[in-house]
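Missing here is one protein chain; the remaining ones are kept as they sit in the complex.
After this line comes chain A, so read on.
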Amino acid sequence: MAENHTTATDKTVPYSTGDSKITDATIAEMREIAARYPVARSALLPMLHLVQSVEGRVTPEGIEACADVLGLTGAEVSAVATFYTMYKRRPVGDYHVGVCTNTLCAVMGGDLIFDRLKQHLDVGNDETTEDGKITLEHLECNAACDYAPVMMVNWEFFDDMTPESATQLVDDLRDGNEVKSPRGATICTWREAERVLAGYADGRADEGPTGGKATLAGLRLARERGWTAPGGSSNADTQKED
């Protein structure tokens, strides 16, 4: 069975033609990713993230590169790539802007925020602005419901949004102003974010706080009231963030 190679194949992959930006260095990184796993095929999802970081989307060349490195067919890789919503067939802008419209965020304002942004940017769902800067998409629950309504820019949290703060945010992104996630780092480009998801750290883990107000709501109340688990807390009296 082709997919049961335990290591990456050593077939050479000539990808210097056309518009593709996949180079020998990309192929070398793909092999490096494959080497992290006991069975190389496990590397396919991170490898597709790497393709997006290089190409700005999943390209046919990217699919063939993954297939060759893993000893799969292009069809097998395509079947995987089309299953997952984070993999994009059309070029994504510098900033992927997501608005959570799952039920809780929707009723808390996500629906109205998404409508406002569609108007403001003059795009529909999963479309990119003409200047190529912003791709707008509605999202399912992003595990931040205690900060509803929630937006994500390049998969960084933007909490407690309103239509006004949402339009301000996309204007800042378009104008090239520095934008920081309230629970994350300074916003990088979508391609740079995809590279981190492929497993290449970008040294930004220390940016941002431990958590936002909602994350700490219960803990702060417990501190105020002197509540602890049996045996007490080893942290209650030490120096705090903020």
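One rule holds for everything that comes next: a residue touches a chain if its C-beta (ideal position, glycine included) is under 8 Å from a C-beta of that chain, and two chains touch if they have at least 3 such contacts; residues count from 1.
Just so it is clear, contacts and distances are computed from a predicted model.
Undergrad: Identify the UniProt protein name of the omitted chain, choosing among "NADH-quinone oxidoreductase subunit F", "ABC transporter permease", "CO/xanthine dehydrogenase FAD-binding subunit" or "Cytochrome c-type protein".
TA: The record names the chain that does not appear here as "NADH-quinone oxidoreductase subunit F".
Undergrad: Of A:L44, A:I63, A:L121 or A:L169, which one is in contact with the hidden chain?
TA: A:L44
Undergrad: Taking the entire complex into account, which one of A:A106, A:L121 or A:L136 touches the absent chain?
TA: Residue touching the chain left out of view: A:A106.
Undergrad: Considering the entire assembly, which residues of chain A contact the chain that has been omitted?
TA: 3, 36-39, 41-46, 48-49, 70, 79-80, 83-87, 98, 101-104, 106-109, 111-112, 139-149, 152, 154-157, 160, 162-163, 181, 183-185, 193, 196-199, 201-202, 204-206, 208, 210-211, 213-223, 225, 227-231, 233-236, 238-241
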